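Sharing a structure, written as structure tokens. Questions coming.
In this view, the complex is presented without one of its protein chains, the others remaining in place.
Let's turn to subunit A:
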């Protein structure tokens, strides 16, 4: 397939995954602030914006942190070029560019989702319409994933859709974990207090992990076992290890299609091995923040290696 088309598919799925994760982050934040004092709510919205890398842009415009205002900024504000609506728009534009490499079902799923969402986000977001919009974002991602799974040939195009999805997902999981741990827990005195538990609950919810975690850990709620779960549990579909096992399999498929490996394969192999050989003790000995920063950088390196090996750009 064309390098440009591979790139369009890769980015289509990255943007969809990004939009979905952003919506989930807002949902969790919204839920948390409903049960907290105003100070805590401000802190929560700050951390959401920090996770998304939007804190500076937001604070340049506003000095207060009302929930509807933050959500409006993240979802649709024109002066936020990384808003969720524009992510969905970019996913659709990439889908259009790759139109002859995706099925009609996949195209209709993204196109209809985009129509619904641009309609919902025509007006400013209020707390009454927030859930509807967030639901629509998650639905478009779900629909595209479902139609992709059910209708696409398992060929190169499918492989690049998987690569885009899991590179982005691994990045978001790492960032969410990092921000909560690093920004919100400056001093260890917080650890174990009710606030702490609430924060960790939000982390889990941001990753749709609360039920799975509870089911496996029966009442325990501490940084170490949560980090263990989100980084190393290969059964949880948003854990770093899970994302990398998907990436590993997909890269192996590509090597099979092409009859040869690219440089990105070697990079991935080393990186994946390090990830699988580590333990939560090792991670905390070295420092969770350092580990996650390192992971995010390596993940980014892998993404660029894929782009240059498979000729995304001329």
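Note that a residue touches a chain if its C-beta (ideal position, glycine included) is under 8 Å from a C-beta of that chain, and two chains touch if they have at least 3 such contacts; residues count from 1.
Operating definition for what follows: contacts and distances are computed from a predicted model.
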Checklist entry - Any idea which of "Circularly permuted type 2 ATP-grasp protein", "Inner-membrane translocator", "ABC-type spermidine/putrescine transport system permease subunit II" or "Carbon-monoxide dehydrogenase small subunit" UniProt assigns to the chain that's been left out? => result "Circularly permuted type 2 ATP-grasp protein"
Checklist entry - For the full complex, which residue in A:156, A:228, A:246 or A:272 touches the chain that was left out? => result A:156
Checklist entry - Where the complex has a chain not shown, which of A:35, A:100, A:131 or A:282 is the residue touching it? => result A:100
Checklist entry - Which listed residue (A:115, A:273 or A:297) would be found touching the missing chain in the intact complex? => result A:115
Checklist entry - Hey, which subunit A residues sit against the chain that's not shown? => result 1-6, 93, 96-97, 99-100, 104, 107-108, 111-112, 115, 156, 258, 260, 310-311, 314
